[in-house]
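This structure is in structure tokens; I'll ask about it shortly.
What you see is the complex with one protein chain gone and the rest in place.
As written, the chains take the letters A and B, and residue 1 is the first residue of each chain.
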Amino acid sequence: MSAALSCAGLRREFGAVRAVDGVDLSLPAGARHALIGPNGAGKSTLFRLLAGGLRPSAGRIALDGADVTRLSEARRARLGIGQTFQHSSLFLSMTAGENVALAAERAQGRPWWPLPRAHAARRERVGQLLGEVGLDGRVDAAVMALSHGERRQLEIAVALATRPRVLLLDEPAAGLSPAESARLADLVRRLPDEVSLLFVEHDLDLVFRLATRVTVMHLGAVLMSGSPEEVRGSPEVQAAYLGSGRRQDLFLAPASEPASEEE
Amino acid sequence: MSVALPRLSGRAAERAALVAVLALLAAAPLFLTPYATSTVTRIMVFALLAASLDLLVGFTGLPSLGHGAYFGAGAYAAGWCAVHVTASGPVALAVAIAAGAVVAAIAGCVAVRARGVFFLMLTLAIGEVVQQLAESWHDVTGGSNGLYGIPAARLGGFSLIDVGARHWFVLAGFAVGAAAVRCIAASPLGDTLRGIRDNEARMRALGYRVYHYKLAAFIISGAVAGLAGGLLAAHQRLVTPPDVGLGTSILALLAVTIGGEGSLWGPCVGAALVVVITDALGSSLGGHGPLVLGLLFVVVVFALPGGLARAVAARRRAAS
Partner (left out) sequence: MPAWLDTHLVSVLNGLAIGFLLFILAVGLSLVFGMMDVLNLAHGVLFLTGAYLSWLIGGPSPSWPSFLVALVAAGALGAAAGAGLSLATGRLARRSHLDQALLTLGISLIAADALSAIFGDDVLAVDPPPGLDGSAMVLGHLYPVYRLALIAAGLALAAIVHLGVERTSLGALVRATVADREMVSAVGADDRKVKAIVFALGSLLASCAGVLGAPIYGAGPGLDTTVLILALVVVVIGGLGSIRGALVGALVIGQIETLGRSLLSDLASFVLFGALALVLILRPQGLFGAPGGARP
């Protein structure tokens, strides 16, 4: 059984800087896989390489076993890679429902249809998706009127609307309050089992609650990859984090107060 | 930068206003002087051009400063067809639409790769090239003298010679063209275009073939502009290079900006304003129509972003 998403020997340079240096990753179906590491570790770059917004200098990426390294971001999205962005990337002049509808239309509808069409069936699906992320009844709310937390939820609804096989979440909890984080954690737990999830997070408490597998990156390479317990207990990981002076307490004691860090 | 089209409330009021406007336009030849009627005809032609540009600017977020090229292509094509092939009105219009679409397709392939101000520069250069073509291709376009002596359009056996007949022909063309634009704006395609305008990167990440959609918008917009050009040829029975050129393109963009991009009706109002100021009031302003327009433009850009349409929508929201 091939992995839902995998990469081998992935490398990307920016001039003299090796942002991603020979990364291998394998995401099985239904994975709940977290990607952590101190700032500058290369997590965002790796995400962009996987999603297709950036071309690798070397290495291969495969989706369900098929090579997608040469394919554009839009093509990969059509093949089943969905993503959310660290900074909310929504359609600001529209309502929450219209945002989700845009995504749903691309996946199941005919977004090129030049005649006005009845919205009934689509509205139902949109309402359902918004309900799944905890935004029931907000179909007609303008995005500009939503709170930051609600926008993060909407981001996920938009990504889910395309029925992705693989979902890449880039710091979904960035800027959320503890209550909102908890809601987000519930949302992630409720995600369909078929969807393989890879997420970057700085909120290590959230990571250890949600992930079944954790990969730690440092200076562009994979430091270690294993279960949350293995990672938490690893001295190398602690050294990497301690070296940049961060969150050592989360390694020494389980599930302390949650905190999110800005990049 | 735009106003979301009102979908739910106010539908009935919108319909009523539309009917009233169309009725007024249809009645114009009956109670206005021939010159005034002709001005209203020109307003409709220009309003259709502005609406087609709005599809590109307000909906897809592609600011084009070269729209005169497709307008002129349609005008020349319709005129040439009337002179050399057939004076049938509908055929000339069909040729005009095709001409606008083809020129837009060629220009779009290159232009649509760029974005924002870069795109603006490209469309400017392209428009200029088309005008040069109009001036130098004597055999087809008549060069700087223009294409004159265009026979009156024929519709079902009638020659549309007098002002009223031409006016109603243009009104019909305008109504069809405006309806088409409105249709697209309210369709899934329109939503897709607005998505591209709002957040192109996100659309890519969702799997949309953004380049194709932009090109499609460009071609459709060019086709409608071509239709407007064909109507111009039928009305004026003369097409000259300035119709194709930068002046027309600038006036069209002015109309869209002043009226409010993204609202479709705003650009039509803006078009009326532009035509009135440059044509009708031209002499009483000492020929300084462009100056007044420039001032208006500066004021709108500075103080009234989103044009008249957004100001009206804001007032409506404040009142409710």
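Just so it is clear, contacts are C-beta pairs under 8 Å (C-beta built on N, C-alpha and C of every residue); 3 or more make two chains touch, one makes a residue touch a chain.
The shown structure was predicted, so the numbers you read here are calculated from the model rather than taken from an experiment.
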Chain not shown, its touching partners among those shown: B
Sole contact to the chain not displayed, among B:91, B:172 or B:246: B:246
Residues in subunit B touching the chain absent from view: 1, 63, 65, 110, 113-122, 124-126, 128-129, 132-133, 136-137, 246, 250, 253, 257, 288, 290-291, 293-295, 297-298, 301-302, 305
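Note that in this section only the chains that are shown with their structure count from here on.
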Of subunit B, residues touching subunit A in the complex: 1-2, 4, 183-184, 186-189, 191-192, 194-195, 197-199, 201-210, 213, 216, 220
Sites on subunit A touched by subunit B in the complex: 51, 53, 72-75, 77-78, 83, 85, 89-94, 98, 101-103, 105-107, 109-117, 158, 162
